[in-house]
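All protein chains but one are shown at their positions in the complex.
Let's look at chain A:
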Amino acid sequence: MSLVINSLRSHFFKHLLCTSTAAAAASTATALIFGHRTRGIVGQSRFSDSVFFFSERYKLLSQLASKTATFSTSRSSSSLETLPTDSYTSPYLSVTICCQKNVADMLSEALLCFGANSTSIDEHDDDSEVGDEICISSIFSVSQDVKESISLAVDSIGLKEIPSYDVVMHDHTDWIKESQESFHPVQVIEGIWIVPEWRKPPDLQATNIILNPGLAFGTGDHPTTKLCLMLLYDVIKGGEVFLDYGTGSGILAIAAIKFGAAFSAGLDIDPQAITAAQHNATLNNIQPEKLFLSLVPSTGSSTFTNEIVSKPTDRQHLNDKGVVTETEKFHVVIANILLNPLLDLADQIVSHAKPGATVGLSGIISEQVPRIIHRYSPFLEDITVSKMDDWACLAGFKKINLG
């Protein structure tokens, strides 16, 4: 029994010792339970409540020691209550099915209908000589019944027998790591580089913005981010107050400080984004007085958001929260989101800007530009559009005399 508990504990420990930002907090919790790690991690004292919760759960879970299969699901359900973003960190099943080439397309469509999250077919160079077989790799969530889904899919396209298949369970860190491989340092403007946390800056003299986007938007190599950065570079002369609406990884807010703004605020609706942005702010040695990050005040409040706002280091900024919700406080406002939010939140976004301030809007494709212009022309004058690769960025000045 104790052997099982030990293996469970290491399983538990392994799952929680992940590098993703959401799980970093969970590892703090385990450290406090198991006492394996030193107190170095305990900067996140907000989780003291969840630790007691966790240890209660752990007692319950150790009683379920015999059911290792249910263990992983109950772990994820317990962590679901402490970490709201569990879907990012859950394991997944990867199934490889080998079948004939002529049915491969139909089979992958059928699999999608019957419960697969995604299917992919690899192309082979030498398909002229290799026989008829081709492999489909498909991804299912852990709760799916793979056998059932495959047999239903095979039935629906009329195959007589179920082809051979292989099931492997993967950890979420696998795909996170692989996607991080694709980030390289990027030079946006002359002398400004955006460098991922795990790579070395190619030019140490230049202004380097170090990023770990985590699971938030904003790595620096998207055309809209580049357009916004160029706009920022032109507009920030020094000492301005800047608002980044939809901050994602915080890249624009941090860039503004580096270009010389006096104060930067970043708002987002995604708690993941705020965590990532705070992490990036520390990576770039930005003082907390210069950068304020928050979830958009009106959206739904879970306990997680309250914990974010009442974090000790941000306590002095609860006064500044008034800054964010007050209108007409910012010299520059940039919103790099999507068409529909831009249309819906036009009043809110523009209300934060001072009269005569620069307002930048992006995250739209060229064909959506006329609608944005139409929606924002009551508020902005001198609207200019800059484009890159079918993406557009609008910049305008808030009208001085609004009704």
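Note that in this section contacts are C-beta pairs under 8 Å (C-beta built on N, C-alpha and C of every residue); 3 or more make two chains touch, one makes a residue touch a chain; residues count from 1.
The rule is simple: contacts and distances are computed from a predicted model.
Missing from the rendering is one chain, named in UniProt as "Large ribosomal subunit protein uL11m" (options: "Thioredoxin", "Interleukin-7", "Histidine-containing phosphotransfer protein" or "Large ribosomal subunit protein uL11m").
From the set A:364, A:380 or A:394, the residue in touch with the chain omitted from the display is A:364, counting the whole complex. If you put the hidden chain back, the residue from A:100, A:117, A:282 or A:377 that touches it is A:117. With the whole complex as reference, residues 85, 87-88, 90, 92, 94, 108-109, 112-113, 117-123, 125, 139, 141, 170, 172, 174-176, 178-179, 181-182, 213, 215, 217-219, 221-222, 224, 338-340, 363-365, 368, 391 of chain A touch the missing chain.
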